[in-house]
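What follows is a short report on a single structure.
With one protein chain withheld, the remaining protein chains of the complex are depicted in position.
Read from first to last, the chains carry the letters A, B and C; within each, the first residue is number 1.
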Amino acid sequence: MWKTVIRRILIMIPQLFILSLLIFILAKQMPGDPFTGLITPETDPNRIEELRIKAGFYDPWYVQYYNWITNAAQGDFGQSYTHEKPVASIIGDRAEKTFALALFSVILVYLIAIPLGVIAGRYHDTFVDKTIVLYSFISFAIPAFVLYLIFVFVFGYRLMWFPTSGTVDVSLDPGTWEYYWNKFYHLLLPGISYAILGTTGIIQYLRTEIIDAKTMDYVKTARSKGIPMKKVYSRHIFRNSLLPIAAFLGFTITGLLGGSIFIESVFAYPGMGKLFIDSILSRDYSVITALVMLYGFLALLGSLLSDIILSIVDPRIRID
Amino acid sequence: MANKNKKTVENFKSESSPPTGIQVVLREFKKDKLAMFSFLGIIALMVAVFVIASWIIDKEAVMKINLIERFTEPGVSGYILGADEAGRDMFGQLIIGAKNSLLIAIAITILANVVGITLGIIMGYYGGFIDNFFMRIIDFFITLPTLMIIIVVVTIVPKYGITELIFIIAAFQWMSTARLVRSKALSEARRDYISASKTMGTSDFAIMFKGLLPNLSSLLIVEVTLNFAGNVGIETGLSFLGFGLPPSTPSLGTLISYAMNPIILSSKWWIWLPASILILVLMLGINYVGQALRRSADAKQRLG
Amino acid sequence: MSFMQVQDLKVHYPIRGGFFNTVVDHVFAVDGVTMEFERGKTYGLVGESGSGKSTTGKAMIGLEKITTGKIIYEGQEVTNQRRNRDSAYNRDIQMIFQDSHSSMNPRKRVLDILAEPIRNFMKLSPQEERKRINELLAIVGMSEDVLLKYPHEFSGGQKQRLGIARAVACNPKMIIADEPVSALDLSVQAQVLNFMKEIQEQYGISYLFISHDLGVVRHMCDHISIMYKGRFVETGKREDIYSNPQHIYTNRLLSAIPNIEPETRLERKIERQKVEAIYQQEQHKYYDEQGKVYPLKAISESHKVAMAGTEKGGL
Partner (left out) sequence: MKKKYWLLLSTVFAIMLVLAACTEKETGSEKPTDKEPEKTEEGAKDEGGTTAEQPTLASEVTNEGDALAGGTLKYALVTSSPFKGVFNWELYQDKYDSEIMKFTTNVLFDTGEDFLVTDKGIAKLDVDVDNNKATVTIQHDVKWSDGTPLTADDLIYPYEIIGHPDYTGIRYDDDFQNIVGVVEYNAGKADTISGIKKIDDKSIEITFKKVSPAIYSIGDGLWGYAAPKHQLKDIPVADLITSDAVRKSPVTLGAFKFDKLVDGESVQFVANEHHWRGKPKLDKVVVQVVPPASIGEGLRTGQYDMASSYPTNQYDGVKDLTNLTVLARPELAYSYVGFKLGKYDTNQKINITDEKAKMNDVKLREAIAYAMDIEQVTEKFYQGLRSRATGLIPPVFASFYDSTLEGYNYDPEKAKAILDEAGYKDVDGDGIREDKEGKKFSINLASMEGSDTDEAIIEYYRQNWKEVGLDVQLSTGRLIEFQSFYEKVEMDDKEIDMFMAAWGTGTNPSPAGLYGKGATFNFSRFVTDELTALLNDIDSKEAMDPAYRGKAFRAWEDYMFAQATTVPMYFRLEIIPVNKRVKHLNIDWMNETKWHEVELVAENPVK
């Protein structure tokens, strides 16, 4: 298996390379550039032209690409023109926030979805099951950001249960317990909002798995041996159904990263998704390309991770 | 269960149908009243939207700015669903928006699925180099951060209207269909009836699209239905982020995105809520229909 | 006089592996098979599963890619024409599949299934086509009211008869029958086999009868080839094989034919164990160092056996 994993990782290199070329060219095609935004009568257009030349914006695209990719290969993704900082340092800072949110949301999604899925499957066709199924359908059907907006409005603005901007209160000292609690407090509203809508897939998967498992021979055998139903659930059905869910982890996380664009826009949470939208608007090429590369890389990594977990938990599935 | 099903069909001599045909779907819908209701509801809704939008509503009149009617509430002075800040009739905008959104979603679904299905079948049928070649491409595309790239492309496209939006989204939607169809076609193409067709001189084209394709149809119906739902979502999502259609071309997405202004969200509900509910209802309906279709495609889960 | 020859047919599959997924070795599925076919005769191809007998049949009809070797049909080399869909060869060689169920498109009605080769090969008017289909149904003893049914509405035997009807639809010269009855009940087997024989007598068709069942082969075939690891170990007339088996592998196969006479049961068991013991002892003499079968050597006009250069085999 290690051979395959290494091979998969090696395949990522050309994939990422093509992605870099694609996104680089696309980003350069966008009208305007980071300096267009500086237009005021007080800024001197000649100086802006000078800066453009200094930044290499008038070089042929392949020269720009070559310069960029050779630096990127050494981990230097260039300078953000609007933030006046190395791209790596901005993204690093934002990634931390997005990952924290993603991790919290994933844990919450699993905490909500697994019990609901198991209950729905176990008490198949009862009122409880139907309610859970309806919930999962509605959470699939509702336009997510409308619900996010309503949540922000109701729980953030009106009831004021949660903070509505930023990631931490400035007056607290980093490193203290209160500081971390406050950070977590800022995660709560976006995390819960995401989790409430993000459970559909797992609930439905788990539910069908368990309903299917009930008719499986091994369950019948276990029952016929006189093992109580409760034990059959915890020992056999639940475990067997849960393993593939574990394997979804990789995909769930990458899905969440994609969703971060919406979540962070609505909750004004300064993570990578928000950074992406801001960078698009300010034409911060270097940040855009680096972010797309990062998301692409994470997606590849996520699917690899899922495959590995899957092959570990289910020996029938081989990856190659 | 599959056998049982076969026997019932055999007893049912007067009429015959393939094992996963329309009849099974119909039977499934008869069993699941909710799905039936959803199906009829969606059809009725779509017809109503298209009829009203095309023949009854005058787009020009709806989009006419009338400052006196600024934020008129529903039911007042003949505005069924009130008016927006420029005094434009919200009911008219809702219908036109729904029409635009549905059109976009349908067009994307058709475009992406035609490409995806064709390519998937070709890959699955021929296998080998063709399969490998396209698989590499699909593998590459499928791991792309699609939403981000769509946003980048949207900012590049100079004249950006409904057609452009359709093509941009469709360009990133065919891959998953192609991959699904390919995997099914791959196993289906190894079956003997395909070999038999080959030995009997049927052309590859006919084998693929007359022989193989109908055998994937139940799977495809499910895929297309759920794709459709997804595509409604993508359009609204893009509009919400501000990369969708301009307000002069209302869509459900643009109407919903008015809710970003907290004043409109809290006190001018008639602007965004009807569109949200319309989407909710539409998606729920599609989901119920999709579930029923999925059950009818999978003998194990059938209710009837 | 043979109308079709297969010369030194080889089908090799690459095995990929290693870090860069390169070709590291080949599977020699069919490794040098030579055959001749005469009109109206039945040729048996026997071997255990994985011996390459099905692959041989599929390679001949164009479903497998031939690595090297030639197929000559009525004096013309057709090796590369097999895949040319409307060639005469394609029309004259047809196939019956082991699994009649999966060999028919479940989405098509019997009418369309039977009409498929007719529409492709014989430019007939709709009436003529319908007439031909009715004839075919008559040949396999089925009534016309089945035409609008779907394959899943038939029993296994019925389906295999439909399969035969489809194979003979365009008056082929030869039919490759790949285990045509192995999926059927014994009683139905006989019925189907008899149909095949009847049709053969009526139309002078040749069969390449692929089977692992030596009993059935004995019933059907004029000429039999025993296959092992992609090569023939022994080939000859029915009598040559059954009464004078020369290769140790043939012997072993023959000893394994089931017999239902209770009184000889013990006797046969001892006999079988004896053959097996000899096989274990002597088999190295019949295969070369890599475990491959030696090239064939003629020991009579019709009878060929695979043996090492000097050694005389047999018991």
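Quick notes
Please note the rule applied: a residue touches a chain if its C-beta (ideal position, glycine included) is under 8 Å from a C-beta of that chain, and two chains touch if they have at least 3 such contacts.
Note that the coordinates shown come from a computational prediction; the quantities given were computed from them, not determined experimentally.
Note on the chain not shown: across the whole complex it touches A, B. Residue-wise, the contact with the chain that is not shown comes from A:T167, picked out of A:S20, A:Q64, A:T98 or A:T167. When the whole complex is considered, the residue among A:I69, A:I138, A:L188 or A:L305 that touches the unshown chain is A:I138.
Set against the missing chain, the residues A:L188, A:A268 or A:L301 yield one that touches it, A:A268.
Within subunit B, the residues in touch with the undisplayed chain are 33-34, 63-65, 67-73, 83-86, 88, 155, 158-161, 242, 246-249, 258, 260-263, 265-267, 269, 273, 277, 280, 284.
Residues of subunit A that touch the chain left out of the display are 30-33, 36-48, 51, 54, 82-86, 93, 127, 130-131, 134, 138, 150, 152-154, 156-158, 160, 164-171, 173, 268, 270, 274, 278, 281-283.
Note that only the chains that are shown with their structure count from here on.
Legend note: the chain whose CA centroid lies nearest the centroid of all displayed protein CA atoms is B.
The geometric centre of subunit A is 57 Å away from that of subunit C, both derived from CA atoms. On subunit C, the positions that touch subunit B within their shared complex are 58, 61-63, 85-86, 90-91, 93-95, 97-99, 102-109, 116-117, 120-121, 148-150, 152-153, 166.
Touching subunit C in their complex are the following residues of subunit B: 6, 9-10, 16-19, 21, 191-193, 195-203, 211, 214-215, 217. Residues 15, 18-19, 22-23, 26-27, 29-31, 137-138, 140-146, 149-150, 153, 157, 208, 212, 258, 261-262, 265, 276-277, 280, 288, 291-292, 295-296, 299-300, 303 of subunit A are the ones that touch subunit B when the two sit in their complex.
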